[in-house]
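Selected chains from the complex are presented in situ; the others are not included.
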Amino acid sequence: MAAGIVASRRLRDLLSRRLTASNYSGVGISLRLTGSSAQEEAPDHSYESLRVTSAQKHVLHVQINRPNKRNAMNKAFWREMVECFNKISRDADCRAVVISGAGKMFSAGIDLMHLASDILQPKGDDVARNSWYLRDILTRYQETFSVIEKCPKPVIAAIHGGESVAVLLLGSTCPGGRGVNLITACDIRYCAQDAFFQVKEVDVGLAADVGTLQRLPKVIGNQSLVNELAFTARKMMADEALGCGLVSRVLPDKEVMLDAALALAAEISSKSPVAVQGTKVNLLYSRDHSVAESLNYVASWNMSMLQTQDIAKSVQAVTENKELKSVTFSKL
Amino acid sequence: MAAGIVASRRLRDLLSRRLTASNYSGVGISLRLTGSSAQEEAPDHSYESLRVTSAQKHVLHVQINRPNKRNAMNKAFWREMVECFNKISRDADCRAVVISGAGKMFSAGIDLMHLASDILQPKGDDVARNSWYLRDILTRYQETFSVIEKCPKPVIAAIHGGESVAVLLLGSTCPGGRGVNLITACDIRYCAQDAFFQVKEVDVGLAADVGTLQRLPKVIGNQSLVNELAFTARKMMADEALGCGLVSRVLPDKEVMLDAALALAAEISSKSPVAVQGTKVNLLYSRDHSVAESLNYVASWNMSMLQTQDIAKSVQAVTENKELKSVTFSKL
Amino acid sequence: MAAGIVASRRLRDLLSRRLTASNYSGVGISLRLTGSSAQEEAPDHSYESLRVTSAQKHVLHVQINRPNKRNAMNKAFWREMVECFNKISRDADCRAVVISGAGKMFSAGIDLMHLASDILQPKGDDVARNSWYLRDILTRYQETFSVIEKCPKPVIAAIHGGESVAVLLLGSTCPGGRGVNLITACDIRYCAQDAFFQVKEVDVGLAADVGTLQRLPKVIGNQSLVNELAFTARKMMADEALGCGLVSRVLPDKEVMLDAALALAAEISSKSPVAVQGTKVNLLYSRDHSVAESLNYVASWNMSMLQTQDIAKSVQAVTENKELKSVTFSKL
């Protein structure tokens, strides 16, 4: 094994050479981060419909925060999601996000009352002009969920269910998307045992247009089931969701589930952000491109990213049998 | 909750304004539909290889109808499928379709005897001209199943199995596609416990070319299994088909399975046809496009479709706690 | 059934006419093949990091052969995989390939020591030139696995696991891809009960760039799980791999698993190579194209391939109730 030892020394030399320049700044960043992670409430994140807290260093927790409206998505929500995730995208300290619903359920979906005033109210006599106006609204609604994808930090949806009777419409049964639009734009989905999922759009007379028909087939890879859910608006309970891969874990209740989601986020945030966020960018690229295109893209991506100090730091931790969370990666 | 009540009134006002113009025509259509649904046999649908009946209002039942040939796909079938589904596409009263096989099995697949005279008989001495001729045949065969996709009404395959010994070729084992080509072009698949599935093409010396290799990987999303099925031509029994998502339900026998499929079709046909058929168009578009392309397409689609009266009708039913089947949607 | 008998005669006539010309050459080929299959060691296949044997007629067995280095992928491996699979692609006698690992495990993944000297050693002062150099390396590494896809013969990965402690880096825990890059480029995956799978790249600070992020989502069709595996680098054990479709069978141990993989290869190799290899080409085409594009492509493909004598030979075997392995298909 002598050759191995020589080789190891050579690797160690390589590592130390690469790391020399960055020792100082690394420490500085670490200190500042420790300081900032002490505070619970995330600064610069103040919204009507959302609440953003700093779950731990590098992890933000976004809650849909209209519990007495069953977290229905209203106009403030459409606007604030874009603002919130744009901020998170630029937040060099944040490395993973958990999104959940405050109160008894994740979200009752789109607030029909708000939608109605946009959609059902004719703007004028001309069909073309009404269409133009509606297309503009739709494009903006779509953006609400697309920002989750555009955000390079992994986003984990932590879904719990609760009762489905919504108060929005005179106490009658709740219409709307039940959040499927939102969660398909997230990277990983955990749910509590009481969660269920519905693609409700056909029941209110429309084809889902803010992401469900577009993303769900790429998420669960069972076209027959996707079609059935979309054509019938039937409920899918947590176990079926696990079986078909819509969620990757089912936990007993909200509390346990949220702990698991936050632990997952913490685990992810301990790794090199260059590696993790580059992984998200390339996974999304691969979803929508051929293998050959995706290989070409990642080669152009990694030709710079492989020059990061994070590789040397990570390899050093592995070779020294240390945990990654003991490593300080610079901000990204 | 006073604000909720005010808001609800506002929604109700919006709804009533949108609905005013359409009350009259809705009723008229409803009456005529009730009349036409009384008759069992679908008018204008007379074929050699198919039998089309009106299962109930808005639901057509297409049966492959050569039971003593084990529903093998012959030349009449190739031609009549196109004719049949083109008619269904234009049938404003039809909102969902079930396709099944008469007799003991769904279909033994392509009738080798018919295929042989097309494929195996050399047309002349020139390879290029033979190729040209074969490409023309293939393109037309492909169209037989593509019409199912082009038809905007959801099509449910109701598959039952039976024995696999076919009579077509002097009593020997049955070659052919076993209908996999056909069912992958359907939107939802239910099967009976006795059903099984085979991609038989390699056993007769060819690569599947009328849709199986093209659609199956997008239907079941497990590339390793798809490859195995296509390379070995092995049977996949009902339970494995459920596990991998090829079918979304397995029922005990043909009768129960057919009832379930027709009930599913009835459920789908109770909803707004604008919503359901727009959903099919967009699900198929999404299968073959990136998420960004699909979001753009649905925005252009829904800028007009959201102006339908069906939304107001559907929402009103939901707010008044009525079933959708009590709502009369105009023909599409 | 008289008509059936007449029809059968017609088919038989067609078949015999098609076969006349090829009887002679078929026999000649068969004899030569029998001769060559007697030898165990595959001629022309001599490598440092691989061992290629002739498992049986038409089946090659490629072993990653650095057992005391836990089959880590070193520079010889990168180069020799390309050479080996290019040879196999042109080998008219080979119809199916099994790839496995010699010794206690399939592969510990990329040999970090070799990678480090390529990646971690700065080539000069200029970032752009270093990037250019890295992109060149990456492109060549990608080719190592892409050759498996480009090879038209089906490739079955036979994976077994063993301990994960690697000796490469001073006895520390093993980094690297654990072969996920490689196996996703194979057509079918079998594994032993002791196998496990990891996408380790984030743990060493990089986004996977030689095929995992590009192919894994198309292989297992469960985006939430793919993301979790890629972001966390957690182990997936054999049973979960079966459940999500990464492998299509789990066998008790290496020996049984290898037997099953070789039996599958033998089964595949008994069928028409025109059919099987055309199936692989078109399945891969379909993975990366829309259904409409794929139907167009297969029509242009099969317009010539349907003129093969293999169809007549296969159909004759089926009609005469003979096994395909009794049929002699010409070399391809």
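Which chain is which? They are A, B and C, in the order written, and residues in each are numbered from 1.
Convention: a residue touches a chain if its C-beta (ideal position, glycine included) is under 8 Å from a C-beta of that chain, and two chains touch if they have at least 3 such contacts.
Predicted model only: the values in this text are computed from it and were never measured.
S.K.: Full complex copy number, with 3 in place?
M.R.: Counting every copy in the complex, the total comes to 6.
In the analysis below, only the chains that are shown with their structure count from here on.
S.K.: Do chain A and chain B face each other with the same patch, meaning over half of the contact numbers show up on both, or with different patches?
M.R.: Different-residue interface.
S.K.: So which bits of chain A are touching at least two other chains?
M.R.: Expected reply: 218, 220-222, 287.
S.K.: Which residues, counting only chain C, touch chain A once they are in their complex?
M.R.: Touching chain A from chain C are residues 112-113, 116-117, 119-122, 127, 130-132, 134-135, 138-139, 142, 146, 149, 167-170, 172-173, 175, 201-209, 211, 213-215, 217-218, 220-228, 230-233, 244, 287-289.
S.K.: For the complex, which residues does chain C have touching chain B?
M.R.: Within the complex, chain C contacts chain B at residues 1, 4-5, 7-8, 10-11, 14-15, 18, 154, 187-189, 218-222, 245-248, 264, 267-268, 271-272, 274-276, 278-283, 286-287, 290-292, 294-295, 298-308, 310-315, 318-321, 324.
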